[in-house]
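Here it is, the structure, as structure tokens.
For this depiction, one protein chain was excluded, whereas all remaining protein chains were kept in their positions.
Should a chain be cited, it is by its letter among A, B and C, assigned in written order, with residues numbered from 1 in that chain.
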Amino acid sequence: MALIERPATRDGGLVPAVVTPSSSYGVFRRPVETKGWKSWLFTIDHKKLGIMYGVTAIFFFFLGGFEALLIRAQLATNEGTILSADKYNQMFTMHATTMVFLFVMPMAAAFANYFVPLQIGARDVAFPRINAFGFWCFLFGAIFINTSWFLGGAADGGWFMYAPNSSVPFSPTSGIDFWTLGLQITGIASLTGAINLIVTVINMRAPGMSLMKMPIFTWMILIVQFLLLFAIPVITVALFLLMFQRNFDATFFSVEAGADPLLWQHLFWIFGHPEVYILILPSFGIVSEVLPVFSKKPLFGYPLVVFSGAAIGFVGWGVWAHHMFASGLGPISVAVFSVATMAIAIPTGVKIVNWIMTMWGGKLVFTTAMLFAIGLIVQFTIGGLSGVTHAVAPSDTQQTDTYYIVAHFHYVLFGGAVLGIFSGLYYWWPKMFGKLLNETLGKWNFWLMIIGMNLTFGPMHIIGLQGQPRRMYQTTDARAGEGFFNLNFWNLVASIGSLILGIGAFLFVINVFYSHRKNGPAPLDPWDARSLEWMTASPPKEHNFDAIPTVHHLDEFFHRKYEDRGEGEHHEYHQVATAEDVLAEQEANADKHIHLPSPSYWPIVLAFGLPVMAYGVIYNIWLIVVGGAIVMAAMYGWGLEPATATPDDYDPPTPEGGAELEVAHG
Amino acid sequence: MITTGSKLLVGSAVAAGLLALIYGVANGGALGTIGLISAAAGLALLAGISTYGRDANVSAMDTDAFESSAAAQASATPSLWPLLIAVGATAMALGLASLPALFILGAIIVTAGALEWLVQGWSERASAERGYNSHARNFLIDPLEIPIAAAIVFGIVAYSFSRVMLGLPSKSSTVIGFSIVSALVLAIGAVVGVKRGASKTALTGTFGLATVALIAGGTVAGVNGEREIEVHKTTAYYAARGECGAEEVSADEKASQTVAGKSNVAAEVIFDGTTLTWTAPGFVPTVEGAAPLTLPRSNPNNVMFRNESGGEARLVIGMNPRLDDNGQPVGPEQICTALAKEGGVQFLTLIFDLPSFATDEGYEFAVPGTDATLEVVVP
Amino acid sequence: MADTAVHAATDHGHDDHGTHHTTTGLSNNKLAMWLFLGSECLLFGGLISTYMLYRGRHSENLGPDQLWDIPFTSASSFVLLMSSLTMVLAVTAAKRRDDRNTSLWLTVTAMLGALFVAGQIYEFTVFYREGLGFTTSLFSSSFYTLTGFHGVHVTVGVIMLLSVVGILMKRRTGEDKSELVEMVGLYWHFVDIVWILIFTLVYLIPA
Partner (left out) sequence: MSERPSTPRRLAHAARLALLGAGALAISACAQDAPQDTWAPEGENAQTIHNLQWPIFLVAGIVGVIVMAVVLYAVIKFKDRGQPIPEQSHGNPIIEYTFIALPAAILAVIAGFTVNTIFDLAETQDTECVINVTGQQWWWEYDYPVAADGSICGYTPSNAAAVPLITSGQVIIPTDTKVLIRGTSRDVIHSFWIPKLNGKRDMVPGRVHTWRFHADGPGIYAGQCTEFCGLSHANMRMEMIALDPDDFQAWLDNQLEPYQSPEAGTLAAAGEVTYVSQCARCHQVDGLVDGNGDPIVSAPDQWVYSGAAPNLTNFMTRNTFAGASWDLLTPACRDEVWNASPEDFGAAYLKGVTPECLNEIDLKEWLRDAPAKKPMYADATALLETDGKVRGMPNLGLSEDQINELVAYLLERK
């Protein structure tokens, strides 16, 4: 991180030749490395952080997947004995927690971090150090939650953690404490990330980029960040109440004191339903980028896609009680929420229509990224339609808490969020790493995942409608039925499907290693893409753009490459420039002075203090003091530290010393 | 390479380690051994940091620097910290003999003083340049000093003043005291804000005086103790004495009369002036009322009492039998709601430990001063 | 939503993440603070809802109106209100780059805030002595949690105020500190407004 202009001398007379930051500050010297592990540990570069988010999230994807495979192995036969009841409960709790909080959310954060600044033509996010802090909070929070496996058992109350089953008498291990505190920590990551990205998008767009010329992915991320901004505090309240209940004997969920257990449900789902859109909208954004590129057409009805995203964001706040149709709310609330839930199907339907219409009349190229995007349309539609069947509250009373619901939200979340994420990975991989992923392996990856997911989650529709509830560690022959609808058979099919799904997903990892060994550098613009992030080098330079582009069109990059030479109603597009030309032009007009913020210790130190405090809540109050001291010192160290490193931080402290400095003028 | 500055630390660490070994073998005492091992580990850590940071070892880097380095040129500035450490050490010694709190305070003072001294000593030798050195000091110590100082100031004000108010003789005097002190703060602020020419000494004097007054007041009040605060009597208090009657008692003053959003209670008990009737979700209106109310056993039943009598009324629940802590049935016992105003509502959570047939008396709801009773059947 | 956001494509060489050249013209820091406060609204919203749901649930134990000392809480609310005024004075002083009076009014604001917290400590102690523990009833748990959260917010605010004073004293570089003061001010006003809400809903409206 050395793209800093620095004065040659400090003010003050003496310039001792030998007293360098290394010798005077020692380990406390500000990290300014651009290579090696320190450059990653203390980085504040949104691209590095994006990659770190991504790698961590994918690790947790496979961890959560492993948990899922154990669950399916247990359920492959009735009265399975691979897991005990206790372990099974922990397994499904942690599977959901891992997938929701430690995979899909951070994966969206990975894409958002990496591509939002690139898509809006910014050099970094608004608060790079807060960005780094967010990542470390997420990572330490995630590790913290998972340490519970080795410290007496993980949380066992389900990811929805309904009170009073989450109270100490019903779950005496510390698992739920780990869960509560860990989610608080990852919540901080989400909240700071939300503020950061909203400010970035609102304040740091390239000249000419009005809100309605903003790439659709950025739009969806903006909406998601607003959802996070308002949803996280609600779950924070719920988690605090639960923490006080468990650790300080408060009475919030003590029924014998007159408490109403539905309070938790309301708080949880007021967060929980927007959370669903937090999970799915980033993927909607990704496929809305991918489909136009591989259809060679702009996104059909861009304003409507934006507004329907916003509508989902608004209406998403008024439907939480559809998770509680069986909770005994009373017919009026049930009716209101039932209708509101149907209303939200409309903007969702708009998106599907617009995606199909984007392909309509296009020039479709079926790359792996495109296949995943089309897969999303189809699979998500199934999930969306089964969603309509339980927006109908009376019918939901037959379906809720059965495997039918499991089928529904896996079609929505796996068929929606996860397929979208894979689409984004294949699409943006060459941008992030300068290497294409192998398409053959990619297609195997796609087809195995699609077959696997339909074999896994498809039969669950049947299992659910045949009356098998969720969250049972064993099933019984007595309720299995016979013939075609024998539940044991379909459970076995689902378990086999999950294995195929697991293999399919793992092919992605193989593909990464294979492609990075075998493939040469990727072309600059392998997909003939349309948006700003493709107008820079692959992988992008540290400062993203040599010159900040001025935006005139929604699909700026396309319009720089192609020219319409048709007349009137007749259109004829001719390529007038290649990506290399566009990049060369930019490099020729490079900005002379580029200030980038410098790396810092404080984000990681501050984030490290939080799990220390959390362990303190569980084990020893003095640890809270220690953690609090770390947090406080880091906060003030951070606050007093300038955003960019001063010349004193370099060793030797002369600007001529750093060879990388020349890059800025190159 | 072991630098000069860390030799002492390395030596001490080794010595402590050896001592731990000897102590452990010879004496077998766990506490002493652990203490010495901890000391060895701590010293080794310090030695490591010192070595890594090349503290006090300019010569190791460059012999020229040895001559031109700050240590060789600038003289040390006067320091307040040794004094503070001495004060802290005294407090520790005194605390050891008397108050543990004083010992802890002393220990904190010594730690803080030592840290400040350490950093000052180090920063003065960082380079030959004063500005750089003070920057170096601030860089290290500010993140600790500023928040801790702010927290201490805040803590002293908030804690001392709360003690003063708790020491004041009555509720009204706290309002007056609180208002006076706040007004004083505002007034001083206003005066100082307007009088720009005020001398620094005067300002410092005023603030110093206020601080001393506050700490002194807090200490005096803290030593004197709080004023007598009476435990507020609750209906449970009267019920335990069997004084749960129709007349108003102190526990009924300002008793809350509304319950937010409580539907789906086990039963609503309604008093119309002469009789107690009940409704419960799911029971057909024609059957209700005349029959006894059935409530499940060992279950938190939320019951609402609604007073529609036109006057004040109190619901009393005769809890007989009830289990004591040893599991033996005891009774008779009462549960007593606060007096409900006309149209008022009381909310109760009742748990019946035993079936009503366990003794002859059973359970009943009653309104003292009237004949209204309602039998509760607990199967 | 049209093209109002288009920004003249002048001098974007100094893209320094600071307060200049933002698309909206609003500084990043301030925008972030506003967003954070928006999020805080929901936090207090959740806590206030919890309290409102539970304030009538205390079975045979103490109820809210039996404890309140309205004259005292009114006085302490007024003090907190006045601290908003002194905060405004601090911000104006900071905008004039008047370090002396900025420090002064920040200190006065902090002192008033500390007095408020002292009042809360006093109040909690009295309630506790009168028989209302944290675990006594649903009402007590939710009351202490709500007002405790607010008290922690005030405490953090006071420490922030005093820290700004400390920074002003240590770094007399003459650079513009007005934005820093303004940000702390935003937070302070928010905490103040929340208290007005809590005071009205919790203390003034009878249960």
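Here is the rule we use: a contact is a pair of C-beta atoms (placed from the backbone, for glycine too) under 8 Å apart; a residue touches a chain by one contact, two chains touch by 3 or more.
Here the structure is a predicted model, which is why all the values come from computation and not from measurement.
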Quiz prompt | Partner chains on view for the chain not depicted | solution = A, B
Quiz prompt | Residue among A:Ile356, A:Ile510 or A:Ala577 that touches the chain left out of view | solution = A:Ile356
Exercise. May I ask which residue of B:Gly208, B:Pro281 or B:Gly310 touches the chain that does not appear here?
Key: B:Pro281
Practice problem: Using the touch definition up top, pick the residue from A:Ile374, A:Val406, A:Val493 or A:Ile594 that touches the left-out chain. | Solution: A:Ile374
Quiz item: When the complex is taken as a whole, what residues of chain B touch the one chain not shown?
Solution: 264-266, 280-284, 287, 289-292, 294, 296-300, 302, 323, 327, 349, 353-355, 357-358, 377, 379
Quiz item: Residues of chain A in contact with the chain that isn't shown?
Solution: 84-86, 89, 157-158, 162, 164-165, 168-172, 255, 258-262, 295-304, 326-328, 330-331, 334-335, 338-339, 342-343, 345-346, 349-350, 352-354, 356-357, 359-368, 371, 374, 377-378, 381-382, 385-386, 388-389, 391-402, 439-440, 443, 447, 450, 454, 458, 461-462, 464-476, 478-487, 526-527, 554-555, 558, 562, 564, 571-573
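Note that only the chains that are shown with their structure count from here on.
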Quiz item: Think of each chain as a node with edges to the chains it touches; is that a line, ring, star, complete or other?
Solution: complete
Self-check item: Chain whose mean Cα position lies farthest from chain C
Solution: A
Self-check item: Centre distance in Å when chain A and chain C are each reduced to the mean of their C-alpha atoms
Solution: 32
Quiz item: Approximately how many whole Å separate the CA-defined centres of chain B and chain C?
Solution: 20
Practice problem: Two or more other chains in contact with one residue: find those residues in chain A. | Solution: 257-258, 260, 636, 639-640
Self-check item: Contacts with two or more other chains, residues of chain C listed in rising order
Solution: 53-54, 57-59, 163, 167
Exercise. In the complex, go through chain A and note every residue touching chain C.
Key: 122-124, 126-128, 191, 194-196, 198-199, 202-205, 207-212, 229-234, 236-238, 240-241, 244, 248-252, 254, 257-260, 263, 267, 548, 550, 591-595, 597, 636, 639-640, 643-644
Quiz item: Across the complex, what residues on chain C touch chain A?
Solution: 1-9, 12-18, 22-24, 26, 28, 31-32, 35-36, 38-43, 45-47, 50, 53-54, 57-59, 134-135, 137-138, 140-142, 145, 149, 163, 167
Quiz item: Okay, in this complex, where on chain C does chain B touch?
Solution: 52-67, 69, 71-72, 75-76, 79, 82, 86, 89, 100-101, 104-105, 107-108, 110-112, 114-115, 117-119, 121-122, 125-126, 129-132, 155, 158-160, 162-163, 166-167, 170, 206-207
